[in-house]
Structures are given as structure tokens and as C-alpha cells.
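Complex shown without one protein chain; remaining protein chains in place.
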Amino acid sequence: MNVPSPRPLNSISLLWDQTSEHQTTGITNPISSLSSTTAVTMATAGSFLQRCHRALTKIPRLTSQLTSQPPRKPFHPHHPRLLTTSTTTTTTTTALTDLSQPLPEVAPRTRLTPLSPSYYTGSPEYYDNLLALQDLLRSHQALPTIHGDDAPVVKWKTIDEYRLIVGDRVKPSRYNKVIHILDRLNRIDPAIMPAETKEVLALYMRPENQALGRKIERTTDNFGRAYAIGRRKTAVARVFLVEGEGEALVNGMPVNKKFSRLHDRESVLWPLIVTNRVDRYNVFAVVRGGGLTGQAEACTLAIARALRIHEPALKHALREAGCVTVDHRQVERKKPGHLKARKMPAWVKR
Amino acid sequence: MPLRTVFLQPSTLRTLPRYASFTPRLNPALIRGFASKDIPPPAPSKPVGPNQDVLPPVSEEAALTADIMGGTSPELEQGTPIGEMLKRDPAARQNAPKVLKETPGTKREYSTSATPIEPPPSDTPVDVVSSTAPASPPVSVDAFALTVPGAKYPLPQLPLPSCSHLKHRYSTLLEQVTNFIMIGGRKAKARSLVDQILAHLRTFPAPKPREGTPLLPGTPALSTLPLDPVQYLQTAIDSVSPLVKISMLKGGGGTKQPVPYPLRLRQRRRFALEWISAAADKKRDKLEFAERFADEVVAVVEGRSSAWEKRSQVHKLAVVSRANVIVNPGRTVAPSKIKFPMAVL
């Protein structure tokens, strides 16, 4: 009962938990599990996997629950798991606190029960991990969040690094699911983020995260001008935005002389129109390349960016108006042997 | 052993009592679903003015005092004329508010009605420009900058009104008409044609209502339509659009069965546009496309377009072949969700 047997990972035979073994293996002592916790929190990237192994071997198993109850369904949204919120902790905590107590005798059974509820999923390691994260997320669902832009900048482990953790069978889409949950957890208000969550998130971060978080702050220059560049199609617009009375010059011309189409003129001034700042700023733009539509919408992007330098609080409004979205599409080049980018000459017999 | 809780060991839970560390920092207003029952719900966010939480009127107070002290209470039903009180009491006259000191009947230059203080809307106040010169906005810039960090002027209210997106500036109907008219990707040309159509709708004489034209219910009076050409166009297109389409399904024995299918709004509009432009193409006595199209739109509203016949033809065939309707046409639509517009036929 008190001998924790270090087991090799992923060996099928050991995934099976035989009831007859429960008396010999099973619950580790609480002290060792404590030390493993600290080890995990201080884990570095290099020995990560080994630590994981060690931690794995020391997981206290709720053998009583597993064996005395019928096998659980793989997933149920309201199923109490090992990690739950305060509302569901009652049973779990008692189970955990009872760990030091000797387990009640269970009648030996011959039927084999998979230890993991995701045993039949094909990649049980991944799904266990995902389920645990989902549990964590569900338990913190009600905590207030902040906007994604204000959340601390984090770089998660790449898919290759993640594969090292959970095994090889992780498709990018599955990896994305995990990242999605992590991003959501990261958006919990930092002021009240539970320490437990912080630790969990730390496990998935890349070590170079300390270098992040220092963004180059763009400011207006000493003349009060904000400078920004925008591109669309093959046009490039450089824009100086100053506080003023609403004059707009594009290539030295008023907007109505540069752009004869009303639609294009509206496009140029769209960031200012939407935020109702047409008469607050003067625009001086230089546009090169491309056609009229490209030039007009390059101006849009540049003005929106420059406006954000003046007033960062306009970010959401401009995003909603579609002014800060970069459209990087360009004309596809013509290829030799083709008539256009893709068109092939008509087939001629002989 | 599975890796199920590799990073989430239950043992950590035991050593770190949940919420113990950050409970004091909890702000109940910030957390949803955590509010306990014994804490009263927070007060409504409407701010309270300085004179809204004050003592009851003088007469009521006097009546209460009289109740306790056993004196004669003032007449509550009629109220005590404040002028009388001021006449009786010289001290009150001195301390009376400025409003009362003035003779009644003269016009005051300030308001005495106690309206609750509303915070200024975050959107820029709608300020009608005076006829002589455009006035500056009333919100002082400096005061605002102190309140909202990162903004120099009042922020627009989010979400923005519809048609504020750079790529979706026009209503869905106009966008569809534009794309329908467009040939060879010349969108600017198509837009100008749509503008011309709308301009023609403004200048043509107002449509005359005709009995038996099944215009959409809720259509405004026809005489007002020319002033709102988009509404005009929409009335015409949505009224004449069919509810179903008939597709011929191969039946047994080399026959074909007409099967009616319900249409979505966009599909319906497309059918209407096809019919209207087909009818417009037949007009040879008009110079331009826009003029012909606009004329046909008027004809639709007046009920003399050939599009109406096409519509009734489709509907009649749909009624006749209603036995062929496929009730569960696909796995995507549940049978209960199908809105087959039989009643309207």
C-alpha cells in the first residue's frame, strides 16, 4: 500500500487497473505528492517530460471511485472530476482528504476497468489533458475577464513542443482547441486569477515569454503629427495626421480632385467619418502605386492607424468599422505558358 | 498510467485552499454569479441629484408634527399656499429661494423643474447647427480627455450603427441590386447605374395605387415613396418576389414532376430582379438602362408589370404540385423549421 512503484509510461498493460492490485499499489503518500507539485511548478523546458513522468506516477488515484462505481462516460459536462469548482468540491475534497486514511476494503473484481475515461478515444493522453483543461475552464467560467487586447502577451508552446508532452497523435486542429482554452484562461482578470490557473498556464508557456510584453509604443512627433503607412492592392499610402479643421490633401490635391468617385472619397475619410472626427484632424497623404480603389483604401488603412496613434481608445470602433483590417491580397502574377495568371491557351489539335 | 491530469494535480488543491488567497480582493460587482443572497443588489446606476433625496414637503412635515404633538394639521389635500406662508413669516421671506422671491408670471431665465441628471451620452451630442454658422460641440474637450484615457474627443457609441463597415456601406438590397446589374466586375459603373435608378425613381410621378396589387403589407403610402427611393425599390422587389421556386424532378417512367421549394430572402429577390430586368429590356422607348429599369419598378408598384404574371404562374404551379413537396429536403433543415408558405399562396 505504501510502495509507489515507478512505472514506465504508455505501457498498455499498466493502463489497466486491476482491482487485485489495489492493496499493494495505489495511493502515494501525501508528502511525496507535495514535493512533486513544487517540482512541477519549477519545471523548465528541458526536463519537462521527465518531471511529467514523475508527477504521473505519483498521482493519487481515487481507486474507490473508480472501482466501486460503474465505469464513467467519457465526458459529461456536469460530471464531477478531480478538479472542480467550489460547488462540486465537497465530494472531491473529502476524497482527497481521506487519502491519508486507509482505503476501505473493496471486493476484488476480475473485470478490467480502464483508468482513463478517454481510453477508447484513440489518443487518451490528449483527451485527458483536454478534459482536464476544460474542467479547469468550467470551474473558472464565472470569473470576470478582460478584453483579449489587454490580456498579458503570451506565447504558448508550439505544436511540436506540445506533442512532446502528450504524445504524437495531436493534429493541428486538436492543438488549436487546447490553445483556444488557454487563451480563454489567460483572459481571466489578472487581479483575481487563481494561483492554480497561473501555474497551469505557466506549464504551457514558452520559456522566452519573459522577453515579450514590451511593445513599441508609437507616438506623435514633436509637431503633433502621427505617421502611418497603409497598403492595399499594390498601392502604398503614407499619411500624416494632425489635429486640425478637417482638411484632407492626397498627393497635394483635395480629395475631390484626386478621387472623382464619391465611393473612393468616402473610403479615404471612412475612419474619420465613422468616429465622427472629420472636422478634428487634417490629413496629408502621399499615395503611390496601384489604381484608384487601391489608393483610396490604402489611405483608409493608413489614416486609421494614424488615428490610433492619436487616440488609442478608438481601437474597437475602428476595428468594427473594418478600417484596420489589412487586406494583403494582390494581383497574382502572370506565368509563362499561361495567358493570364492561370488561364491556359486553348487546346489545339496539332 | 494516463496523463490525464499531468499538470493539474489534485494534491495542489489540498495545499492551496481555493479562493483563500484572493477572496479579500474580490469585488462583488465585478464577478458574475458570485453574489450571495444576503447582499442587497447594487443600487441602480442612475445617479441621484442633489435635491432628490430630501425631506418631504413642508405641509406634510407639519402634519406629521401635528400628529405627534396634537396640534391642528394643515390641510393636506389643498396644500398650504406658499405665498401665504411667506406673507406670514418675514424670516421665511428672507430665506426663501430665489424662485419664490420673484413675482409669479414673469419669465425666469432658468428652469426650476428637477430632472434627474443624466450623464451625457458617450456618442457625440446631436447638435443641430445653427443656420448662420456651424457651432462647436458643447462637450468641452479638456473635461472629456480627463475621463476617458486614450481619447481626445467623445468616443462613438458601440456597436456602430448598421452600414458603418467599410465593406458594407449600403443596405443588403442595394448591394444585391448592384451586383445583379454589374457586368464584368465593373462595380463603379454598376453603382452609378443604381444611383441613376434611384434618381429616376425620385423624379418620376408618384405611383398610382391600383386595386388588387398584392404589395407587401406595411408599405407606406405610395405618394410618399418617391422621397424614399430605396424604400420604393424595396417595396417593388419584395412584393413581386416569388415565395417558392419550381424545379423539375425526374419521376418514374421518363416523366418529370414539378417540385416546389421554398426560397430564402436573397433568392426571392434575385428572381424578382430577373423578372423586372427582363421586362425592362423589352422597353425600347426609353433611352437608358436606368430609366427603363426605374420605369419597370414603377410599373411593378402600380401592378401593371409582367413580373406579376410570372409570379402568379409560379405560385399557381406550386399550389397544383403541392403534393410533390419534399417535406424534409435535407439533413440541414429540421422538419419543424421548414416554413412552407402555403398559407400565403
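A and B label the chains in the order they appear, each numbered from 1.
Heads up, the rule we're going with is that a residue touches a chain if its C-beta (ideal position, glycine included) is under 8 Å from a C-beta of that chain, and two chains touch if they have at least 3 such contacts.
As a working rule, contacts and distances are computed from a predicted model.
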Self-check item: The complex's invisible chain, by UniProt name, from "uracil phosphoribosyltransferase", "RING-type E3 ubiquitin transferase", "COP9 signalosome complex subunit 3" or "Small ribosomal subunit protein mS29"
Solution: "Small ribosomal subunit protein mS29"
Quiz item: Missing chain touches which shown chains?
Solution: A, B
Exercise. Can you work out which residue in B:163, B:248 or B:265 touches the chain that's missing from view?
Key: B:163
Quiz prompt | Touch with the omitted chain, as defined above, among A:148, A:207, A:224 or A:246 | solution = A:246
Quiz item: Which listed residue (A:262, A:326 or A:344) would be found touching the missing chain in the intact complex?
Solution: A:262
Self-check item: Residues of chain B in contact with the chain not shown
Solution: 124, 126-129, 131-135, 137, 162-163, 169-171, 174, 195, 198-199, 202-203, 205-206, 226-228, 230, 277-278, 281-282, 284-285, 287
Quiz item: For chain A, which residues lie in contact with the unshown chain of the complex?
Solution: 246, 248, 254-257, 262, 265-266, 269, 272-273, 276, 278-279
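As a convention for this text, only the chains that are shown with their structure count from here on.
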Self-check item: CA centroid of chain A to CA centroid of chain B, Å
Solution: 35
Quiz item: Okay, in this complex, where on chain B does chain A touch?
Solution: 1-16, 18-19, 21-22, 25-26, 30-34, 124, 148-156, 158-160, 164-169, 188, 191
Quiz item: Which residues, counting only chain A, touch chain B once they are in their complex?
Solution: 7, 9, 14-15, 30, 33-34, 36-37, 40, 52, 55-57, 59-60, 82-83, 86, 89, 92-93, 96-97, 115-119, 124-125, 128-129, 131-133, 135-136, 142-144, 165-167, 189, 191-192, 194-196, 199-200, 203-204, 243, 261, 263, 266-267, 270, 274-277, 280, 297, 300, 310-314, 316-317, 320-323
